[in-house]
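All protein chains of the complex are present and in place, except for one that has been dropped.
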Amino acid sequence: MNQYKVRTDLVMENGEKYEKDNVEIPGVKIRKHYNKVKDLRTTWVKIETEHGAHLMEKPIGTYITMEAPSMTADDDDYHREISVELSRHLKKLLPAHPNSVLVVGLGNQEITPDALGPDVINNLHITRHLVREYGYAGPGTKGAPMISALVPGVMAQTGMETMEILQGVIAKTKPDSVIVIDALAARNTKRLNCTIQLTDTGISPGSGVGNYRCALTKETLGIPVIGIGIPTVVDAGTIVHDAVSNLLEALEESEIQEFLGEIISPSLMSMFVTPKDIDETIKRLSYTISEGINMTFSS
Amino acid sequence: MNQYKVRTDLVMENGEKYEKDNVEIPGVKIRKHYNKVKDLRTTWVKIETEHGAHLMEKPIGTYITMEAPSMTADDDDYHREISVELSRHLKKLLPAHPNSVLVVGLGNQEITPDALGPDVINNLHITRHLVREYGYAGPGTKGAPMISALVPGVMAQTGMETMEILQGVIAKTKPDSVIVIDALAARNTKRLNCTIQLTDTGISPGSGVGNYRCALTKETLGIPVIGIGIPTVVDAGTIVHDAVSNLLEALEESEIQEFLGEIISPSLMSMFVTPKDIDETIKRLSYTISEGINMTFSS
Amino acid sequence: MNQYKVRTDLVMENGEKYEKDNVEIPGVKIRKHYNKVKDLRTTWVKIETEHGAHLMEKPIGTYITMEAPSMTADDDDYHREISVELSRHLKKLLPAHPNSVLVVGLGNQEITPDALGPDVINNLHITRHLVREYGYAGPGTKGAPMISALVPGVMAQTGMETMEILQGVIAKTKPDSVIVIDALAARNTKRLNCTIQLTDTGISPGSGVGNYRCALTKETLGIPVIGIGIPTVVDAGTIVHDAVSNLLEALEESEIQEFLGEIISPSLMSMFVTPKDIDETIKRLSYTISEGINMTFSS
Partner (left out) sequence: MNQYKVRTDLVMENGEKYEKDNVEIPGVKIRKHYNKVKDLRTTWVKIETEHGAHLMEKPIGTYITMEAPSMTADDDDYHREISVELSRHLKKLLPAHPNSVLVVGLGNQEITPDALGPDVINNLHITRHLVREYGYAGPGTKGAPMISALVPGVMAQTGMETMEILQGVIAKTKPDSVIVIDALAARNTKRLNCTIQLTDTGISPGSGVGNYRCALTKETLGIPVIGIGIPTVVDAGTIVHDAVSNLLEALEESEIQEFLGEIISPSLMSMFVTPKDIDETIKRLSYTISEGINMTFSS
């Protein structure tokens, strides 16, 4: 039987399956906080052991998830508040006093929900060339790190693994940390475009629109890698899986378990589901992230 | 109970539900042809009565559907053959000896699977201004109609109905027919990006990515309207519906019919499903259609 | 002899040739104001008679020019101040209490310095469809006019005159005024990208990058037409003309006047001159104008 494996890039969605049973997950610490004024729910997940990593299906490390349902609205002030929060978390995940940071926008600019990473780069304040030329990047920027940025493209466009490109560029330009921006896949449509995940584990081979076969992590790139992601798609297979699961819960499961694998056809694997207003959403979100990063490095 | 209504823009998919029963559909003539060399299946559907229109859920008129599975491959020669076929059908649907034709590219350029219409316009040979200035559009174009083109945008961008914009432009520039290009929704993922529908009924309020509330037809625009569409998306709800239907067929239906409505949540209505390589597909398809139109008017 | 005619879309540049002689221009009133804090020089030109129009080479009407050299810097706060000023002038030029305004973004999106108009439309708050659907456009918008917008494209893309398209759309959607945004040509490079001209005379057949053969004015469109333009290019011929003129002033003019026509070759007529950072400049400027318009209609 062809067992369908629901995929998510959000560690907190993997944590949820244990929640119903109200169990402690060994090797995993989870802390939650809800800011009522901002309607912002923050979840810290700290995976501390290999056993915990196995249970959560994500590498050892720290994951911060910001859920802000109001982010789907076009409200500049609210987005600024989210940028401030994002910046606060980012500063904690980064090594203290970074000297030079490379920001990488993953994804395919030509596919609307995958353009988040490249769009973030468009709004960033790039300063490495200014600092190297003039000693600093402008008034009030003393002590701020040098920022460089790259949009490596996807393998069908370059013929090269993103990891290869980054390894080369890092060896040459010697940043002391990398921030990688990527569009993610969630398993729950209600988290699309209103959830930001930050992690110090970089980017694992993903379930997003693009498929990066190699991990972008401290192990592969040699320096700390902070991943920032927003889920912009849900796998088409996931949607079907959830609908059928709901149905099955109301029935006896024994006899029909075997239909599941057949129902989710392989062709669905190459499809994704995304909201119809994804274009405007991507523009807004990429701006919020860039501003958060800009703030992080502007003093 | 919330009854989910599967939508498709392809008239032949509406015809299929009657096929299993092998019944004649009153007021509807269907003819099929399969060209083995080209792996091209052509279906002519002629809806002749209001009763037939009700059964097929599409207006009275002629619909030609070209199914060419190999269109998803990047093969220039094959695409040229499809352009030739498309041009042949288009000439039959158009009034004889058109003098001036307006081609309209519907859809939102910013959303990859909805950009088909605008992309077609980019590859068209526009000649109206040349004919008006010099009397003809270039060597070997004597007798060819004047071609003008418009990308009206979507209502969120313009604040105006597409119908209003076209009515105004037609009143002023007086073409004698309109060709409207649009991305469609299919109900079967296997038809995505490899099916072209031509019709002399224009564009009905659609189930594609964009939602045009007003029909673009001879009735609303005052001149013949040829619609050319390619399905690039399937509704997220449709995918779930089909999966669950398959499951239900293997069970007794009586007791679980009522779950269906709940399973397909309203939020799915604003989502769509599309293949992960939709960007390259759209470029290729839009080129094939433009070439078909270019050929139509080039002699 | 082939007499080169220097062209500019800025009425104040046509006024300058009379300034040296310190003469009153009959039929023309000119008023100037300099705001030292904002480093903003505002010039009001009122052409009142046909004789004045002949001397100024622009139609009868009011022209407001804002010169703000600091606009070329990437300073959000300063741009906001300019947007406020722009909005103040725009409200005076518009008919009192407009009910419905159509904003038109002229120019070719594919040519960087000509993309100003389309870029402005991207940042506008479009409300006509909301007002028509819900009675108003959102909280705090009572009494604000309905805003619709159109990017008509250029004739090589559409085969239609922009005037024809607008006449049609206006007849159908019945706005009570039109605001037309366009990239202009200046004669002095130091005015590029830091000068905004507003006028109640619409757009005359221009010397900008695109060439609109028909005027967009109250006469041709039937309702008030406000033109907003920013010079983004200087004609290549103009640059040569000015250089040579400087040279000639230092020599005797008599014997070499005849060389001028030959020096400015016809091929220069189809070239333009533009700064190398025109891409970022266009983005910033289009945002400033959209915000000015947004402010105008947001209360």
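Letters A, B and C mark the chains as written, and numbering starts fresh at 1 in each.
We take it that a contact is a pair of C-beta atoms (placed from the backbone, for glycine too) under 8 Å apart; a residue touches a chain by one contact, two chains touch by 3 or more.
It should be emphasised that the depicted structure is a prediction, and the values quoted were computed from it without experimental measurement.
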| note | Displayed chains in contact with the omitted chain are A, C
| query | Hey, which of A:Met12, A:Ile47 or A:Ile170 is the one touching the hidden chain? | reply | A:Ile170
| task | May I ask which residue of A:Asn35, A:Thr49, A:Asn99 or A:Gln157 touches the chain that does not appear here? | result | A:Gln157
| query | Where does subunit C touch the missing chain, residue by residue? | reply | 108, 110-112, 156, 189-190, 209, 234, 236, 239-240, 243-244, 246-247, 250-251, 256, 259, 262-264, 267-268, 270-280
| query | Which subunit A residues touch the hidden chain? | reply | 121, 126-130, 146-153, 155-161, 164-165, 167-173
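By definition in this document, only the chains that are shown with their structure count from here on.
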| Where the centre means the average of the CA atoms, what chain is farthest from subunit B? | C
| Any idea how many Å lie between the Cα centroids of subunit A and subunit C? | 43
| message | Rounded to a whole Å, what is the gap between the Cα centroids of subunit A and subunit B? | response | 36
| field | Where subunit C touches two or more other chains, by residue | value | none
